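Heads up, one of the protein chains got dropped from this complex, but the rest are sitting where they should.
Up next is chain A:
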Amino acid sequence: MFSDGNWAAILLTVKLASIVTLLLLIISTPIAWWLAHTRCRLKSFFEALVALPIVLPPSVLGFYLLLLMGPQGVVGQITQALGIGTLPFTFAGLVVASVFYSLPFVVQPIQLAFENIGENYLEAAATLRASPLDRFFSVAMPLALPGFLTGSVLGFAHTVGEFGVVLMVGGNIPGVSRVVSVQIYDYVEALEYGQAHSLALTMLLFSFVILLLLYTFNPNRRTR
């Protein structure tokens, strides 16, 4: 059904989305926890910052990431000083860009889940002399599990569906940055509509099934 090139694109996309989701869970958890509990005045500022990728066109995000990570950009200067070189046109660069791009889709569900727990359970645990870390891992985490689940699924799916940013910073290199969405775009542009259909239909079904599973099995919804 798929050519070698298409399989390579599919594998690359799955690899990218998996790594990005994992990184996002690690990065988003403290951010979400802080946002859920802080009384800092800057809370709205950071919430807005995290939510930016939702409203920004990927071309804007991609363009700025390209400039930032380029040889003259701040990030580019740092990576060059560290001896890594510059990030555009590398798989690592794609991971960094995707993390920014999918951040709100993971932070927001987890933040919401943390907020919904409320202080009661945590305070009860504290009176039973549970340490802050213990409270977090044995009380907050299990209670917020649906949020983590939603966050990972959305983060994964959103990264798979990413296009504009990858196109801007990726350079369309097979095995490095030619993900499924870019491959489909190439087929459409080259008027190879048949090839485009097989991949595009797979993408459509994948996205639908993911969302269907999410809406069917999300415990949050069932209790409502």
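In the analysis below, a contact is a pair of C-beta atoms (placed from the backbone, for glycine too) under 8 Å apart; a residue touches a chain by one contact, two chains touch by 3 or more; residues count from 1.
Just so it is clear, contacts and distances are computed from a predicted model.
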item	value
Undisplayed chain, where the name is taken from the UniProt record, one of "NADH-quinone oxidoreductase subunit J", "Molybdate ABC transporter substrate-binding protein", "DNA helicase" or "Putative GH25 family protein"	"Molybdate ABC transporter substrate-binding protein"
Candidates A:Leu24, A:Ala144 or A:Leu167 - the one touching the absent chain	A:Leu167
Residue ranges of chain A at the interface with the undisplayed chain	66-67, 69-72, 85-86, 88-89, 167-168, 171-173, 185-186, 188-191
